[in-house]
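Structure provided below as structure tokens; questions to follow.
In this view, the complex is presented without one of its protein chains, the others remaining in place.
For clarity, chains are labelled A and B in written order, and residue numbers in each chain start from 1.
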Amino acid sequence: MIFESIQVILLVGIVASAFFALKNTDLVASAIFLAATSLLLSTEFYLLQAPDVAIAEAAIGAGLSTAIFIVAITKTERWENGKK
Amino acid sequence: MERNKSKPIVAAILFVFLLAMSFSIHPAGKPSETKMDDFFIAHGQEETGSNNIVAAIVFDYRGMDTLVEASVLFAAATGVFIALGGGKK
Partner (left out) sequence: MNKGLSPIVKNVAAVALVPITVFGLYVIAHGHLTPGGGFPGGAIIATMTALLLISFGTSWVKAIGKERLSMAESLGLVGFVGLAIMGIGKSFFNNFLVGQGLFFGNAVAFGPNPGWLGTAGLIPLMNMAVGLEVFAAISLIAITMFTAEVSK
């Protein structure tokens, strides 16, 4: 029972952080929310006994793609549609 | 105007359709055909000498997939290198 409740909490967190990443107009905050999504997703993979996928997701999703998004944002604009 | 009104309807129809399709494939957590998995789990360690069955499948039984995956990463790096002016000016 406690296993299922942890999974429900994780899945709700994934959907909520993905929604906030979509709705935020500050793109840096969106990138951080995407990193949170990847981190919760890798925890979910680990709980479902797929540690290989969990390691790859944590390294690429939470580490590298966030860095590449931040680099791309510093090269272009921080705010969506040019407004603050 | 017409397109904006029809967007939620299309989205709802697609959502219901995909949900019904995903439930109609097979029950979750029960693969329909398990002969391949049983073979890999029974013979993987013996044939490849690797304790990690996932590594045995990724680098030995299904090595071609890994090769093409590495080539995709190579192509991505080449594309970024060409597009963002890494070469001669």
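Criterion: contacts are C-beta pairs under 8 Å (C-beta built on N, C-alpha and C of every residue); 3 or more make two chains touch, one makes a residue touch a chain.
What you see is a predicted model; the values in this text were computed from it and never measured.
Colleague: Across the whole complex, list the residues on chain B that are touched by the chain not included here.
Modeller: With respect to the unshown chain, the touching residues of chain B are 45-52, 54-56, 58-60, 63-64, 66-67, 69-71, 73-74, 76-77, 80-81, 84-86.
Colleague: Using the touch rule from the top, list residues of chain A that touch the missing partner.
Modeller: The list for chain A reads 51-52, 54-56, 59-60, 63-64, 67-68, 70-72, 75-77.
The definition used in the following text is that only the chains that are shown with their structure count from here on.
Colleague: Please tell me the distance, in whole Å, between the geometric centres of chain A and chain B computed from their C-alpha atoms.
Modeller: Chain centres of chain A and chain B, defined by C-alpha means, are spaced 19 Å apart.
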